[in-house]
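Every protein chain of the complex appears in place save one, which is left out.
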Amino acid sequence: MSGRARLAMVALAGVALAVVLVVAVIDLPRPDAPPPRSAKLSTSVALHERHVTNIVAGITFDLRGLDTLGEELILFAAAVGVSVLLRAQREDSTMQDAADAAEQRRAQVPASARALGAALAGPIIVFGAYIVAHGQLTPGGGFQGGVILAAALLLVYVAGQVLALPTDSPVDLVEVTEALAAAAYGLVAVGGLIFASAAMTNFVALGVTGHLLSGGTILILEVAVGIEVASALTLILAELLDQALLRST
Amino acid sequence: MVLAPLVVLVPILAATLLAAASPFAQRGAGLVAVAAALGAAVLTALVLGSSGERGVTWFSGWHPRGGAAIGIDFAPGRIGAGLALFVAVLAVVALIAASRLITVKSLAFDALVLIFVAAMLGFAYSGDLFNLFVFFELMSVTAYVLVGYEVGQRVSLEGSLTFAITNSVGSFLLLFGIGLLYGSSGALNLAQIGRALEHGPVDTAVVVAFALIASGLLVKAAVVPFHLWTADAYAVAPTPVCILLAGAFSELGLFGLFRIYWTAFHGVLGPDDDALRVVLVTAGCLTGVLGAVMCALQHHLKRMLAFATIAQVGLFLLGLALLTADGVAGAAVWVVGDGLVKAALFVIVAIVQHRYDRVTEGALHGRARGLWPLGLLFALGALTIASLPPTGSFLGRSLVEDAALKEPGYAWVPALMALVTALVAGTLLRAGARVFAGWGAPAGDDPLATDDDDETEDERGAPPRSRFILWALATVLLAAAVGWGVVPGLIEAAGRAAGEFTGTQAYAAAVLDGAHRAIAVPELKSPSATGYLYAAASVAGALAVAGAGLAGVGGRMPRGVIAARERLRGLHNGHPTDYVAWLAAGAAVLCGCLALVLQ
Partner (left out) sequence: MSVLQITALIVVALAGTATVAMRDPVRQAVVAGIFGLSLSILFFIFGAPDVALSQIVVATVAVPLMVLLALAKLGDQGEDE
């Protein structure tokens, strides 16, 4: 197909789809209409029966916990996929080159940028951990906090440093952590079957609404997802950087 | 019922633990993954056995309150449970084939296959619209990686990329549709959506939501014009992945569409189902005919099987699009029989590809004479696609024929199905005769299938291990495909399952009220004389097509036909941008058609 014919076809189809979508949206109930029954029910269940003040966490990690398991696995599969595809193409020398380049870069990054990176990394890690641990109380949670944690590692790299871990192959460690965190979600789901009545049912104490240790399994799942997301993103970035993001001591 | 969640959780746990072990251990023959798939298969069988009471499982135990769902449910019914069992069995077959065909060392391969399988099983069970979408995405993401897994060659990455781009666009359409439907019904549970829409008007939001959801799922099912990615992906995918893609992935797209139709949309669109039937049957016809014609034009064996799959999907769609329980029962029986045959054919092609490093008709001409017993199996597989009695394909097809004859105005459907299956089966017979016997004129040029870029690194580097397991696998699969047609009580069971699948009110009562309602079970008959006649016509047609192909008729067609043929080939050019353009146009046309006929 010629470029012009293709463009004409896409333009025509796009306009047609846009028109039907707009007409369809006009048919929908107004935004200020009362919320549907299921939405109201979910809110009250999350607050009163799951002891969370962040209703979104109650919905994503309990009422619709199966969706969140699936979404976490999408990220897991993507990270495993990226590492598999990139490793298959990479030669051993590339990794050494990348590590050398990262070493050289350290000398080129201005001292002020290095200092800023070092100064910010700690607070960002604390902030990420805070967001993960308070998902049941305030907006945030495992996904959001996990991404922030991965961003801290990246900041270290941009500032000309790399994280050194006391292991021979730090990327392997990240990979194992990622897989175990994904497994943890599945285990909590099975735990509901064993210790309670149905898969994913809460089986630990719910705590007092509004306290840090509340929400039962939701807090456990937030932490598992936080670790999974942080390590999945780290794995993807590390593989794209030919594993030069991490170093062994 | 505690078993249904375990069906999904067992392969997920096995996959994540395998991935955690991957830095320390190597795959070997992948027996852990086979064991996990077997475990899932046993669980799916138990779920099917106990789904008589319409087993509905609510995650975290959140039962609906006052008819409003707050959690996510698995409500497979017999059709969903049966499809899941079939998927799990195919997964075992694929993983056994992988133990001989895939030589990669990383456990990540097994982990990805198991997650792919878990997503398909969850998709078959789920009773929640958004949850269906999540499993749909999970299956897609793992499939993209698995198709491009053998990245020794550039083409395999290209095939995977084309697959990813087109299917992502399909996902967007699906998600738009889900958003619209949630907006207009205020629910995500399929049964609850059905009840919310039931007494309302057929407004634009509902029609457009259905059209967009259908477009998204038809991309997966590879229905024309959403099918363009299929051959590019199959040609490069490792054989075990092809088995799952051809046998289950496309079929799940159709299953999803009709699960959503019968639970959520039938109440509101039911009065207009004559109009809807016309649109969907047209799509099925187009897909069947185009798939069969394109199949006949291929010389690359895996591409040939890819187009055969598209053609068959078109015929399944025809059966389901009749919007009757009879059609559903026929399609369900046919899907299983056909999936088994397709898996056997892929295994046979893999054996040949391994031994001779080639996968096109031209390059393999007469080279596989030494493997003549395999050639006989291949011919039997091809004839099964032409619905040779008493195979499962024959039973399924004759049930669909009966269903079509019951609908006024669709008496031509059996003839069209005979034509399509004859063309597809004839093409496969032609290829088999050339490869395994060296008969007829060598195949002509096929600009899209060159051999040098089509072998895959891992498959080529495979050590000369015993092929016994692969031969056994192909034989067992074919035997199962034949035996499927004579399973006692299958017709009654399929009828009951289909009645349940199409019983909108009974489904909603079971899911939302936990109540039991009677369903209307269709009266199905064993294949009649007409069914045998159509089957005979198919087989005779297949032999004629094969003979014509071997005699080189393709090269002596009138110039106009050849020009049209090349143009048709040119549409399947491997450019993802072109494919997306067709996809957008298809979605727009589907929206337009449905808006016209339904309002």
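In order of appearance the chains are A and B, and numbering begins at 1 in each one.
We adopt the following convention: a contact is a pair of C-beta atoms (placed from the backbone, for glycine too) under 8 Å apart; a residue touches a chain by one contact, two chains touch by 3 or more.
Given the structure is predicted, the values throughout are model-derived calculations rather than measurements.
Colleague: Considering the complete complex, which visible chains touch the unshown chain?
Modeller: A
Colleague: Which residue from A:M9, A:L73, A:A150 or A:V171 sits in contact with the chain not drawn here?
Modeller: Selected residue, touching the omitted chain: A:A150.
Colleague: Please identify which residue in A:G65, A:G81, A:G141 or A:G216 touches the non-displayed chain.
Modeller: Once the missing chain is taken into account, the touching residue is A:G141.
Colleague: List every residue of chain A that touches the chain not included in the displayed model.
Modeller: Output for chain A: 31, 54, 56-57, 131, 139-141, 143-144, 147-148, 150-151, 154, 233, 236-237, 240-241.
Here, only the chains that are shown with their structure count from here on.
Colleague: Could you give the separation in Å between the centres of chain A and chain B, each centre being the mean of its C-alpha atoms?
Modeller: 32
Colleague: Residues of chain B touching chain A in their complex?
Modeller: 2, 5-6, 9, 12-13, 16-17, 19-20, 22-23, 57-62, 65-66, 68-72, 106, 108-109, 111-112, 115, 118-119, 122, 130-131, 134-135, 137-138, 141-142, 144-145, 148-149, 151-152, 157, 176, 180, 183-189, 192, 203-205, 207-209, 211, 571, 573, 575, 577-578, 580-582, 584-585, 587-588, 591-592, 595
Colleague: Please give the residue numbers of chain A that touch chain B in the complex, ascending.
Modeller: Of all residues in chain A, those touching chain B are 1, 6, 9-10, 12-14, 16-17, 20-21, 23-29, 35-39, 41-42, 45, 62-67, 69-71, 73-74, 76-78, 80-81, 83-85, 88-89, 169, 172, 175-176, 178-180, 182-183, 186-187, 189-190, 192-193, 196-202.
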